[in-house]
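Excluded from the complex is one protein chain; the other protein chains are retained at their positions.
As written, the chains take the letters A, B and C, and residue 1 is the first residue of each chain.
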Amino acid sequence: MTDRLLITSSPHIRAPKTVRGIMLDVVIALVPACVAAVIFFGVKALMVLVASTVSAVVSEYLYEKAVKRPVTVGDFSAVVTGVLLGLTLPPGVPLYVPIVGSAFAIVIAKQIFGGLGTNFVNPALAGRAFVLAAWPLHVTSAWLNPLTMDAATGATPLHAFKGGQAVGSLTDLLIGNRLGSLGETSAVAILLGGIYLLVRGVIDYRIPVAYLGTLGLGVFVFGKPGALFQGDPLRGILLGGALLGAFFMATDYVTSPVTPKGRTYFGIGAGLITLLIRYWGDYPEGVTYAILLMNLATPLIDRFVVPKYYGYMHDVEARRRAREGGR
Amino acid sequence: MVKARRGSGGVPVPDKKELSGRMPIEDAGIPAELTLFLSQHTGAPSKPLVNVGDEVKRGQKIAEAQGAVSACLHAPTSGKVKAIEPRYQPVLGRESDAIVIAPDGEHALYEGLAPVGDDLEAISQDKIREVVRESGLVGLGGAAFPTAVKLQPPPDKKIDTYLLNGAECEPYLTADQKLMEEAAQDIVFGFRALMKGAGVEKGIICIEDNKPDAIRAMEEAAKPYPELEVAVLSHRYPRGGEKQLIEAVLGREVPPPPGLPLDVGVIVSNVGTAHALAVALKTGLPLVERIVSVTGEGVARPSNFRALIGTPVSYLIEKAGGFSGKPGKVILGGPMMGVAVKDTDVPVLKGTSGVLVLPAQAVKSEPVLPCVRCGRCVEACPMRLLPVWMAAYAENGYLEEAEKMRVMDCCECGVCSYVCPSRRPLTQSIRLAKSQIAAKRRAAAKK
Amino acid sequence: MKFISIMLAGVLTSNFIFMQYLGLCAFVGISEQFETALGMSGAVLFVMTFACTVAAAFEQFILVPFGLQYLRTIAYILVIAAFVQLVEIFLKKTAPSLYKALGIYLPLITTNCAVLGAAMLNVKNDYGILWGTVNGLAGALGWSLAILIFAGIRERWKFMKIPEVLKGFPLALVSTGLMSLAFLGFSGLFKTILK
Partner (left out) sequence: MESKRSLIGEFTKGLIEENATFRMAIGMCPTLAVTTSLVNGFWMGVAVIFVLTFSNVFVSILRKVTPDEIRIPIFVILIATPVVIVELVMNAYLPEMYRLLGIFVPLIVVNCLIIARAEAFAYKNSVIRSALDGLGIGTGFMINLMVIGAIREFLGTGRLAFGSVAFPAEPLFEPMAVMLTPPGGFVTLGVLMAILNILVRRAQLRKAKASA
């Protein structure tokens, strides 16, 4: 008859989105940026991306095997980490850079803490910060000229523009016809992916909007001829890794705040630190460190920026009355 | 027509009302056995007035209310009391005493029933309160809180608004919708009686915008009465929760537990309750039947029934054409807050608004992944709590921390579990923590 | 300018924990709860700042005039121990509530190498009394910032599936490494305008 009915606690239906589906969406959103990178920088770009992705997946697999935990490469989070790390590197880096970077990202920044959901810094960014500190020269100078794909000697537009020179037409910046890391050249490709994520409801608009808004505003306010992008907010956003960071790195669930208001603060904070490092720091680009530093602040933001619970005003009122009564 | 605010949290849920929404209400008839639990309302169980072997008639009182918060119970049809024994009560989740009636098929009305009248001017406030109490009226939306208690607020609370809840925000269920479409006049009559009983001047009928026919019918019926208004809410779960309704329609927030709606001058009742009061006033028949949607992809012919309280669920499913395919879950109530039952022998309770059958392939359990802190539950929580941390603390036994995060404010609406992409059972963990904390508090109070 | 540059160095660019390896034992030991970390931060802020003042004064008025610099280590550790003892007594008498909050942390500070380290760095950098105090304050602020961040991260470990064998020191060190990796971003901050 009606034997074996399932008994579980309510609710009995679930929203269609799953972690796997979300990660898959992120992978899809990264496709345009990868394609653009390969178009502009050719096989070398492809090699970097493949090396970082394969290394990430293999590292996750090997680590989980070594410590005898269930293998979780199927949730696509390692793929996302690998691709993202690849996109932050210059096209001409020796391949051991993405390989070591991805291994560090997966094992040290994520798996050692217990895997998905337990890491407190964005693995891809931690990997980038590590290789940047390990081989600073490779990671900041292995540029290739777009399309011709020969080694470039010049500084990236970010460097040049930061120094006050006017570089690149806006069109070139938008489509990606310029020097730079794989994923920071083509603004259009990244925006395409970002918009896809927003439309699919994967990411919260608050982080990218607050981040890029703060950055643009800061460049506008503090920039002046000869410094900080001449005060041109559009170039301040388009040059460097800000777009990639805002849409794909800062929005990482695990390492950003859970509350809507907290996310706004997260974005603003990341924008301010980026400005600080770009304007006054040692490094040409501050996106990586800005987001990593905000990752560190996330538990504190989550602790202090919480929504006011339903009915809180009655408690406030009661306390006020108690105070006045006490007098 | 009042347009309601958006309110806090909530999620868009699939509608699924099209399954049974077009089916008119039918009489389910008399099953072979009726099971009437002495404890099917919030509060103290009622006390039986009959003995095994007694003959009872339809509408005859068979159990008396006991204590301040309780409700009496009536025989839904004529027949013999077969047993008074513990049976499995699905909402409590344990055995509980029930009066079991074997119907004789006569459906003979109890001689003592007399209509009060259909002219509200002529009926006194005290008479209304008496009828509400004597009819065993409880909230028919699900919580089954005795209505009589609501109508007698403490004198220091000034009640200014009565909300009639026809939101029916749970997916699938159409019992309230059909009732509003088919019996709008009676509902309005019952609502005005409730308002008079509570001494409230202003009434607002609240309906979600996915029920245009019901809105039209209710507006039509309410037109002659300037003290009544219809408020239209956007379709978003759990907009029909009592606290959420008050927030969306009036912009007021009920104080945290043990705060009640009447602390902010509001009483909320379900449309079914108003209808039952109208029936009691006009015909004298107490609460012995209710509208039940039998729906879901797992039944052959989703329907809306007028079913006697105590009718076995299996009987209703049979009436709705039986299962289609292999059933996976049978749920009393809606998919978000309803209770899954282990078999279909359980009866319809006063608070059962629907029987939902989900097919086996729809209830496959998915693996539970670690929390990725996407924050969806935080955004969805209508109480503006932080389910992510509450559940995490609860799962690891940090009851004090969970309490500090206001876990007791949780209304268990289920949205956090619903939206979780890691499929974590947040609501369940929180519910468990709540019951543990409540037990601890009771133990502390005893000392 | 000097004030800003010392503060900046102490808090961000040469943070005691992340860049100078000072005060690690307490950093790892007292960061499991946010509240206790907060209490410890308060105690360190107070003691480190004024211990630097006292030590620098001791250096200037006793050690140097009498040519006793070679006894600095012993002298400093005694001065700090005595100072902590005095603070304890003083707080107990004048501010019992503050004493209650900080009391249990005060004895721990005597052996916190960050305090002695700050005093030693002041000598190395020839800071004198005023700038020594500022440096002590900056170092303490940086130390507090670090432990508060870490306590925030660590509180979450309570309910995460963190591998049990690695909890405690191994993960604390790896986490500190990742944090200091992020703090590398501040390196060289403002050096163009400060120099």
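Here is the rule we go by: a residue touches a chain if its C-beta (ideal position, glycine included) is under 8 Å from a C-beta of that chain, and two chains touch if they have at least 3 such contacts.
Note that the coordinates shown come from a computational prediction; the quantities given were computed from them, not determined experimentally.
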As a test of the contact rule: which chains in view would the missing one touch? A, C
Write down which of A:A134, A:A151, A:I195 or A:V221 is the residue touching the left-out chain. A:A134
For a quick check of understanding: of C:L78, C:A95 or C:L130, which residue touches the chain that isn't displayed? C:L78
Could you please point out the chain A residues that touch the chain left off the display? 67, 94, 96, 100, 108, 112, 130, 133-136, 138
Go through chain C and note every residue touching the omitted chain. 18-25, 28, 70-74, 76-78, 81, 110-113, 116-117, 120-121, 124, 165-166, 168-178, 180-181, 184
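One rule holds for everything that comes next: only the chains that are shown with their structure count from here on.
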Kindly work out which chain lies most centrally, taking the average of its C-alpha atoms as its position. A
Chain centres from averaged Cα atoms put chain B and chain C apart, in whole Å, by 60
So how far apart, in whole Å, are chain A and chain C when each is placed at the average of its C-alpha atoms? 32
Inter-centroid spacing, chain B versus chain A (mean Cα positions, whole Å): 46
Residues of chain C touching at least two other chains: 160-161
Residues of chain B touching 2+ other chains? 370
In the complex with chain C, residue positions of chain A that touch it: 67, 108-109, 112-115, 117-118, 120-121, 126, 129-130, 133, 273, 276-277, 280-283, 286, 288-290, 292-293, 295-300, 302-303
For chain B, which residues are in contact with chain A within the complex? 8, 11, 13-14, 171, 243, 247, 253-256, 259, 263, 314, 323, 327-331, 335-344, 356, 358, 363, 365-366, 369-376, 378-379, 382-386, 388, 406, 409, 412, 414-415, 417-423, 425, 427-428, 431
Touching chain A in the complex, chain C uses residues 34, 148-149, 152-153, 155-156, 160-163, 166, 170-171, 174-175, 177-179, 181-193
